[in-house]
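Take a look at the following structure, please.
What you see is the complex with one protein chain gone and the rest in place.
Going in written order, the chains are labelled A, B and C, and every chain counts its residues from 1.
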Amino acid sequence: MTYIPNTPAEQHAMLRTLGAETIDDLLGAIPADVRLQGELNLPPALSEPALRRHEMALAGKNLNLDEALCFLGAGSYDRVVPSVVAHLAKRSEFLTSYTPYQPEVSQGMLQATYEFQTMVCQITGMAIANASLYDGSTATVEAALMAVGPGGRGEVLVSRAVDPQYRQTLATYAHARGFTLREIALDGGATSARDLQAHLGPETKAVIVQQPNFFGIVEDMPALEALTHSTTALFVAAITEPASLGVLAPPGAYNADIVAAEGASLGNPIGYGGPALGLFATKADLMKRMPGRLVGETVDDRGQRGFVLTLQAREQQIRREKATSNICTNQALLAVFATVYLASLGRQGFKEMGVQCVQRAHYAFDQVTALPGVRPIFDKPFFDEFAVTLSQPVSAVNRALAQRGIIGGYALDRAYPEQGANAALFCVTEARTRDDIDQLVRAMKEVL
Amino acid sequence: MTYIPNTPAEQHAMLRTLGAETIDDLLGAIPADVRLQGELNLPPALSEPALRRHEMALAGKNLNLDEALCFLGAGSYDRVVPSVVAHLAKRSEFLTSYTPYQPEVSQGMLQATYEFQTMVCQITGMAIANASLYDGSTATVEAALMAVGPGGRGEVLVSRAVDPQYRQTLATYAHARGFTLREIALDGGATSARDLQAHLGPETKAVIVQQPNFFGIVEDMPALEALTHSTTALFVAAITEPASLGVLAPPGAYNADIVAAEGASLGNPIGYGGPALGLFATKADLMKRMPGRLVGETVDDRGQRGFVLTLQAREQQIRREKATSNICTNQALLAVFATVYLASLGRQGFKEMGVQCVQRAHYAFDQVTALPGVRPIFDKPFFDEFAVTLSQPVSAVNRALAQRGIIGGYALDRAYPEQGANAALFCVTEARTRDDIDQLVRAMKEVL
Amino acid sequence: MSTEPLIFEMGAPGRRAATLFEMDVPTRPLIDLLPAEALRQDDAPLPEVSEIEIVRHFTHLSQRNFGVDAGFYPLGSCTMKYNPKLNEDMAGLPGFARLHPLQDDDQAQGAIELVYRLEEMLSAIAGMARVTVQPSAGAHGEITGLMVIKAYHASRGEGRRNIVLIPDGAHGTNPASATLADYEIREIRTDARGGVDVDHLRELLDENVAALMMTNPNTLGVFDENIVEIARMVHEAGGQLYYDGANANAIMGLARPGDMGFDVVHFNLHKTCSTPHGGGGPGAGPIGVAPHLVPFLPGPLPARDADGGYHWEDAGEQSIGRVRANYGNFLVLVRAYTYLRFHGPDGLRQVSESAILNANYLMHALKDLYTLPFDRTCMHEFVLSANQQKARGVTAMDIAKRLLDFGMYAPTVYFPLIVPEAIMIEPTETETRETLDRFIEVMRQIDQESRTEPATVTQAPHTTTVGRLDQTLAARKPRLRWSPGDAPRTAEKSVPVGVSR
Partner (left out) sequence: MSTEPLIFEMGAPGRRAATLFEMDVPTRPLIDLLPAEALRQDDAPLPEVSEIEIVRHFTHLSQRNFGVDAGFYPLGSCTMKYNPKLNEDMAGLPGFARLHPLQDDDQAQGAIELVYRLEEMLSAIAGMARVTVQPSAGAHGEITGLMVIKAYHASRGEGRRNIVLIPDGAHGTNPASATLADYEIREIRTDARGGVDVDHLRELLDENVAALMMTNPNTLGVFDENIVEIARMVHEAGGQLYYDGANANAIMGLARPGDMGFDVVHFNLHKTCSTPHGGGGPGAGPIGVAPHLVPFLPGPLPARDADGGYHWEDAGEQSIGRVRANYGNFLVLVRAYTYLRFHGPDGLRQVSESAILNANYLMHALKDLYTLPFDRTCMHEFVLSANQQKARGVTAMDIAKRLLDFGMYAPTVYFPLIVPEAIMIEPTETETRETLDRFIEVMRQIDQESRTEPATVTQAPHTTTVGRLDQTLAARKPRLRWSPGDAPRTAEKSVPVGVSR
């Protein structure tokens, strides 16, 4: 089946106006030896109802977060999202438009993006933000690239408490692009200031620290920043749990140069981790070095306020090989979701969300660590995630929890083998009620 | 919680512009003895996420048609509905508007309704149709009322093969409004022409026959129409399964005076039977006696085509106690759903749907009646429903089928006690694949 | 584009959008399965259009329509409040939306429970013994309630009662419903304070009166201070008191119709509970009744089993019977349930209080420029008269049309009938102060225009996709459907070309 409106008869008439009889008459430029013989080797077409059934069956094989209570975080967060968000962000005028190259008929997307850029600044405390990057991991890469500079070399230091997937992604790009990536060691679950100091040098272009870090621990950002800024390196704050910004000092307050964050949990479906939403904010004086699209305010020829894509001279469509980044398609629609979501929470709600995360996670921590067979791994302050060691392997515990409708914690040995198979990272956001937590605790009691 | 935007501080300021201090100062007109003391006796407010969970739990207690294969019809039909329908019909410009009293800013709803009226005419073969009534049952009531006339008395004959719920509803209104309702007997599952003839007389204002009838049987409408029109009575075709119009002669073709139908299955969610969509169509010369809203084409003061609510002099807002009906709020949005749905099927698809219903239902009939313990009750031609007697009570069979993910047939003794507890009416629409039917057959084999 | 073609004017033979399942059962010629005479000869001449044409067409139509989501909708008597998106999501849950009404009760426990709980909540709000959610809209509630009253009188051997009293300000559905229930109507005058003229009522009351139907607050937005006395009088005469609940947005948590003395109450859930209006429907019009009327309610009713389960109970012997198929407009009920559970008792009271505050705020600001026929504190709405503007050649209708130019819908005009050049304004509780202030400003500007440049008002609207429409042509030479060969109705006037949208 197809979505082609014109019938074969109409197509035939159109062909005739071209002096052609069949489509093949238009395909002369394709050399015979590369012309596909026969059909593509694909499964046959399905009607809309058959396809709907097929995908409902596929979707039904997954354990979804409406069916099970999720205590997994580790970079992706189950949030309370108001109904308004999708209703507005999915309006087809947004959904089916392209990058707003013609601003006169794209003011909606442009203004929404301008509001998004502003809100990213408001929550991060930074001066400027772009219109989005792919995800938190590639935003972190872009931060490193921006620090290293076009064609530049040098070293980027990344804390070992940064999301392992981010570090892996950084490593891939560092290798291709030609800069050195070094990891800063941990000290009791936090970034070791001592190790940072040991690594800092004239070659250091950037220091990347996650706040709260992968273990949920609140880092001493002012201290790490001070160390970093004792050199010429840029201090990059990576953020995977933006709810933390309702409670924790924003990177602007501790003088971060760049913020790279994962914004998907701001109103977007968790969607198995994609599409995600890379947030990128920086200081005003770094504007021209920034990657990604920017929307700016201007006026039209009638004297009205309007918005346009601006400073495109940084971008690939103008600057080509000298562009600050190769990004073109970004995550525009997710930015609209985030904008509606943040507007919906507003000043009060955003703070309340952060506070709820802290309180609920600490309640859960107290309950879980009171169980026999569970003990905390670190004793540092945390936001809404905490690491514990269980009396059994996490994989076994999680299987047993799944049978009880619970998605358990993250097995830390996936990225930190030294923690062993029994170490788990639990996450408790504002979307987990006391009842949910108590259910987890009861289930763990049974299981352990 | 509320959706009130103004804060207490703002409300206080507003009160002061009125010279009031508290809301109570505005409530002086309410006598103290009827002023409510204390709060309403209602459950406490729930936050949006808590409410969502609560209703998901409620919804989860129901066995829905995505989870189970439905072979129930009997007035409500599970259809294949393309995705486009809800996306368009639910656009908030339609959803959140009122009856289009100000046509200059309501052309969308008005034109969509004009298109709806036209499509109802196209599928029924009638000259004019209104903008919708509540449902098929009340549309049938309106047909009877229109035939009886304002303040009139007389008799309305209704076939016993008309949907029992429609007949009950007719009886309620007949009693209050003051006309006589008589049922025409059955003859092998179809309306008895002989009994109709016996009842027809000068007092007969209308004869109501369902096509296909409640048992799915295709009535001999031309014969019943001829008998009816040998008197001054109006011939009313009631239709509960509009898919039949893809295949069966439309009421216009057999000279029906009024068509009253249930249109919910044209693109609307089945929704436990409500909201439904009353369709009402008639002959041109009966226009002024018609109930319900009508949209008409006109021109604006700039010379452009436009649409308005028209012939409102029939309606309660103008004619008050002399109105043709008391209806005000109708089923406008469902009409938009139906319009998009019918456009989506189009000329070819509408016919194909009808053909598929016939073929699938007959395949199912052959398979089901080949089972030991099942025999057909009638031997008349049918559209997509058929009645069979099982070797066990329908209630027991249905319980067993439900355990196998199947929603079984309608227990005919609910309305036709003479059929006994083992008689079931099965429905097979275009939404049931061969696989589905085979699954039913296998399950029945196990169960019977 | 200045106009959007009809869908029948689009497409081409052979085009289509929807796909059905592939035919996977053995087929036989139709003629072997159905009698030849019963078969359709020609295809239904539905449009032949592709999916993209459909999408663009209805998208364009939507763009030519104004809803609450687009702006202020101060349509009196209609309670055009904000329609929560949560309502839509809940009504869309497959467990509600994908349920067949004839499934066994044990397959629909959540649905029945929801209806049961909703009835309880509505009973509490109305102060009534029992509610049924069967009626499909307000008018359907009215006729249902009147049939209940009729059955009640008949059960007491008072079948002679054939008169329904209705205030002259009442909504048109009230008399229309009363006629439908085979009653005669007597109109009661409105007194100088805007309430029921008690003396006139006294005159009209006799042993043939079946009921008095009224709203309170009434269509003037005025709460009838004499309600207790009125109730006493009607009851003494053996009549029943029917409450048209279209204005319930004013009284939630403040006063209950049951406490005022009403015997039957209908709700318009699409107004009071924001379910929403859908361009004219669907609605839901549950009715609540006092204890003595419970036996007459239509069936079926949801009931609770001893074990905590739920089932549908058939109506009893005295019931008026069934008033429609199935159980009412269920998905509308889901929305109303959502609305009520979200608000709770405190929230609902605030809703009514704020609706009243907003209305008084507007009334206060406008009454110096527009005539306020009954100068009293109002409830959730109020009625102005444009008689001063009329004297300048500007009618209520002109003012309504001019408002459209400012991105607002118009108030209800020419209703209630007892106020000349009536402008009925209901802001609802969900509007911001800024919106109210903007409305005041615009109403002031329009009054000013009525003095200095009346043509700007009388020729309005200027900025809408179409201008004023010819209602006379529409009614005189009705064209109620498209037919093949129809050319669009257009006048000869020239339309600017080459400038679309």
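The criterion applied here is as follows: contacts are C-beta pairs under 8 Å (C-beta built on N, C-alpha and C of every residue); 3 or more make two chains touch, one makes a residue touch a chain.
Keep in mind the model is a prediction, meaning the values are calculated, not measured.
**Q** Of the chains that are displayed, which are in contact with the missing one across the whole complex?
**A** A, B, C
**Q** So one chain is hidden, and I want to know which residue out of A:F215, A:F235 or A:F350 touches that hidden chain in the complete assembly.
**A** Among A:F215, A:F235 or A:F350, only A:F350 touches the chain that is not shown.
**Q** Across the whole complex, list the residues on chain C that are touched by the chain not included here.
**A** Within chain C, the residues touching the omitted chain are 1, 10, 12, 50-53, 55-56, 59-60, 63, 69-71, 82, 84-85, 405-407, 430-434, 445, 462-463, 498-501.
**Q** Touching the missing chain, which residues of chain B?
**A** So the residues of chain B touching the unseen chain are 1, 3-10, 47-50, 82-84, 87, 92.
FYI, only the chains that are shown with their structure count from here on.
**Q** What's the distance between the Cα centroids of chain A and chain C, rounded to whole Å?
**A** Centre separation, chain A to chain C: 45 Å.
**Q** Taking each chain's centre as its mean C-alpha position, how far apart are chain A and chain B in Å?
**A** The mean C-alpha positions of chain A and chain B differ by 47 Å.
**Q** Scan chain A for residues touching two or more other chains and write them down.
**A** Those would be 48-50, 82-83, 87, 92.
**Q** Got the chain C residues that touch at least 2 other chains?
**A** Chain C, residues with two or more chain partners: 14-15, 18-21, 49, 51, 55, 59, 84, 86, 88-89.
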